[in-house]
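One protein chain omitted, others in place.
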Amino acid sequence: MSAILIAEQVLNGLQSGVMLFLMAAGLTLIFGVMGLINLAHGSLYMVGAFAAAAVAAATGSFLLALAAALAAAALAGAVVETVVIRRLYDKDHLDQVLATFALILIFSEGTRWIFGSFPLFLDIPPWLSGPVELPGGILYPAYRLALIGVGLAVALGLWLLISRTRLGVRIRAGENDREMIAALGVDISRLYTVVFALGAGLAGLAGALVGAIQSVQVGMGEPVLILAFVVIVIGGIGSIRGALVGALLVGLTDTLGGIFLPELFKLFTDPSSATTIGAALASMSIYVLMAAILVWKPTGLYGARA
Amino acid sequence: MSRERAFNLAALALLVAVPAWAQLTGETFTITLATRAVIFALAATGLNIALGLGGLVSLGHAVFFGIGGYAMGILAFHAQSYTPLTDWPVTIPGTKLMPVIWLVAILVSALAALLIGLLALRTTGVYFIMITLAFGQMFYYFAISWPAYGGEDGMAIYVRNGFPGLNTLIPIQFYGLCLAWLLVVLWFNARLARSRFGLALNAARQAPQRVETVGLDPVRLKLVALVISGAVTGLAGALFADLNRFVSPTMFSWQLSGEIMVFVIIGGVGRLFGPVAGACLFVALEHLLGGITAYWHVWLGVLLLFIVLFGRGGLVGIFAGRGAVHD
Amino acid sequence: MRFKAMALATVVAALAAPVQAEVKVGLITTLSGGGAGLGIDTRDGFMLAIEQAGRDDVEVIVEDDQQKPDVAVQIADKMIQSDKVDVLTGIVWSNLAMAVVPSAVGQGLFYLSTNAAPAQLAGPGCNPNYFSVSYQNDNLHEAAGAYATSAGYKTAFILAPNYPAGKDSLTGFKRFFEGDLAGEVYTQLGQTDYAAEIAQIRASGADTVFFFLPGGMGISFLKQYADSGLEIPVVGPAFSFDQGILQAIGAAALGVKNTSSWSKDIDTPANAAFVEAFSARYDRLPSIYAAQGYDTANLLLSAIDKADVNDDAAFGAALMEADFDSVRGKFSFAPNRHPIQDIYVREVVQEGDVFTNKIVGTAMTDRANEYVDQCKM
């Protein structure tokens, strides 16, 4: 196995990691500030992808499509927060799980009702299509490089937002002490709506960005949602830094496990069963990673509280 | 609480009367539906032990359901193909006998619950929810990609397994078996809730600190609850596989975990007959709404939202009022 | 949901059918969830044929299996026990078929497959009451292997999801591919990102790439493959180039070769009439699932005209005659009740705004299947 191939696979792991981060950041933020577990986060990812596909089909502009994805998901998030989610803050996790599970049902079948059962078309823009040559002779798709860039930029932006802005101060206050921010005279319910919409917007953006190289279809959000859960469990719930580290760990494990485990088994057995066994174990590798980290640190890498 | 008792008796009467009526009028399919409802009720009753008594929000109970299903599938597969499970160190043949299958399903799912519990119970709250969900996915992907027992395709068992003295192929007789199991487990559950263990577990859910300061280990209590809970749900999985004469990895899917939880919540958490009411309502809705619109999940979602937001206590709560869970 | 073929019973039908028992057909297919597009096409193709026949002695009951095996089993139970259907049909997915078919034919019903045709049901598990009107699952993959050989490719990189149908597909390809393998990879079922596999393909030095990734997986793979800058030609079975999903792949699929037992440009009057009628009735182009549904309904109607559905032997024999005008042109049954037919090579082209397929050759002629000898009826 050549060094170029390994380098390329590391880039792939990085790329899938930063996209996972966009999902996980919203989830972990919403949990950190409002104490809410949101299963419907994957639905917002789907909303973003569908909005992007619809706008791209109508206007032909990828940037407009991204903006639409962000806006539609954030709007959907704000509406859902106002109508349903805010009634759940006082309830226990069980009710939150059930209500957001109900939201998945409504979002999924509702989307199918509106857009039909066939996957939609969403393509990468011409100015980002095709591969570019990196130092060392690696040919790598420009769009995936752009995804890595966008993901890291969002991570940086989130860090700045939380550490440098007034909204960030309120978010941090909300994570630490809810009564305190009420005492500071912050309109809590508005803060919550804003945070939820922010998380939703990030999910929608991820949906649109990833949708351009994948299939835009109903149910696309749930597999990502579960991966994002694994990410924030690994990183520590409520920690943005944990989400970033966890996302990169999961992205790299998933990608590299799928490549190297079959190769590893080829040392012991014939190629055909090696690929089968390797692939079977690779599909479980991130869960094994999660279990291992939890044995070591039950509240995740950067988690402060359960 | 007499109103809850009246509700329970009414539910019991329906569980007996509806299939009896269906048998008399030749509506065989209604019996099949009722069997499905009873099996789901059994699975949800299992979850209710962990959830209602122990406060363990497990979003991975399909693991046990699936393990129970595969216990049946694997044993029956070896029996119908006349191949042993293993030749070493001793030859273990497959079987088509329900009592043996049940025992294996119960033991294996209990063991899985023990292992999952040892890891997952290191955490609490929202971590626990997500970890159980992730374990579910792990089993799901394993079942799909492990080639020995059908992978994604699952396994068809051509003839339903047997029970001495009964013809399980006749729907009403199989229904009787499932109902008997449900009643046994409900009885056990009722006793459990009042037993020393039930008392301690209940306290461990409400005030874990307190349990510890009287010298008990809340984690160990919850672990035992999870094992019992997993065993019951595993038994339900074996029955479900026999109902369909088929097992597949969808029995491990996280949507199924969600649905099992939905049964408990629609019916009423911690209520003895909550899971029964919830499972029956779900199966009825699936049958009736599914016949009207292909988008019935939307309406199921809306109903679920209403119950969570406005109807604390589920169906049992609506009919019987709030009131003490234990009396 | 119930459709009753309305229109008048035609004089021809009345004359041709001495025994006029009403036939009840249960159509179980996927109408909700991610795979709904395939089931909807199956249903629409099937119902189009029933409507065109315009007979009132056939009642079709349609139910949604949600792509869940246990739901499919439950619906089958209902149709058998409660609706008392004579014939079942419509299942798209092999795993659902394996859950329903053995038990249904075991109870004496007829099952006509509009799509799924797993090896188990073609070999030792074959049954006189089970007919596959579509193909045997291996066929299109075998054709891809045969095509790759005839096109002169020496080394192939092959990939499929890690589940039984995926393994069957690679086995089918290898059965007719005479070159060497540059790589063989099983991906995760439902995988959406193929960057890692594409990197392996790039490093493998293969002449051609064969892939079997149905549904959304194929869309993702093709889009990412096109963007990777790789120029190695790709071939696959028709499932990833179906009318329903080609629009979602877009230009990324242009020029890709795929193997299919049907194409909308098969030049027969029956096919032209079908494509026109389907487009007019549903306002979209038919897919292979629609074509197979349509053929299945016509086969069923032809047999109803000849024999009583309650007489298993006679009805089975009537089906075996395959006395209907297939949209695929030549069509007959092998002894194990799977089709003997030509498998075509198609290329993805653009016609105006619409992406579709054009036949560019025939990969296999009069292909039956590998399991005929294993079937002992």
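Order as written gives the chain letters A, B and C; numbering starts at 1 within each chain.
Methods note: contacts are C-beta pairs under 8 Å (C-beta built on N, C-alpha and C of every residue); 3 or more make two chains touch, one makes a residue touch a chain.
By our rule, contacts and distances are computed from a predicted model.
Undergrad: Tell me the UniProt protein name of the chain this structure doesn't show, selecting from "ATP-binding cassette domain-containing protein", "Heterodisulfide reductase", "Formate dehydrogenase subunit gamma" or "NADH-quinone oxidoreductase subunit J".
TA: The chain we cannot see is, by its UniProt record, "ATP-binding cassette domain-containing protein".
Undergrad: Among the chains present, which touch the one that was left out?
TA: So, spelled out: the chain left out of view touches B.
Undergrad: Can you say which of B:15, B:105, B:200 or B:315 touches the chain missing from this structure?
TA: B:200
Undergrad: Identify the residue among B:85, B:100 or B:192 that touches the chain left out of the display.
TA: Answering carefully, the residue with contact to the hidden chain is B:192.
Undergrad: Which chain B residues would touch the chain omitted from the figure, given the whole complex?
TA: 188, 191-192, 194-200, 202-203, 206-207, 209-217, 221, 224, 324-326
Going forward, only the chains that are shown with their structure count from here on.
Undergrad: Between B-C and A-B, which chain pair is linked by more C-beta pairs in contact?
TA: When A-B is set beside B-C, the one with more contacts is A-B.
Undergrad: Between chain B and chain C, what distance separates the C-alpha centroids? Give it in angstrom.
TA: A distance of 36 Å separates the two centres.
Undergrad: Quick one: chain A and chain B, Cα centre-to-centre, how many Å?
TA: Spacing between the chain centres: roughly 32 Å.
Undergrad: For chain A, what residues touch not just one other chain but two or more?
TA: 109, 112, 276, 279-280, 283 - these are the residues of chain A that touch more than one other chain.
Undergrad: Counting only residues that touch at least 2 other chains, which ones in chain C make the list?
TA: 32, 36, 162, 167, 186, 188
Undergrad: Where on chain C is chain A touching in the complex?
TA: 32-34, 36-37, 40, 162, 167, 184-188, 190, 192-193, 195-196, 199-200, 202-203, 215-217, 219-220, 223-224, 227-229, 244-245, 247-252
Undergrad: Write out the stretch or stretches of chain B touching chain A in their complex.
TA: Chain B residues touching chain A: 51, 57, 59, 119, 122-127, 129-131, 133-135, 137-138, 141-142, 144-147, 254, 258, 261-262, 265, 269, 295-298, 300-305, 308-309.
Undergrad: Can you name the residues of chain B that touch chain C in the complex?
TA: Spelled out, the residues of chain B in touch with chain C are 27-30, 32-33, 36, 141, 144-145, 147, 150-154, 156, 158, 171, 240, 244-246, 248, 250-251, 290-291, 294-295, 297.
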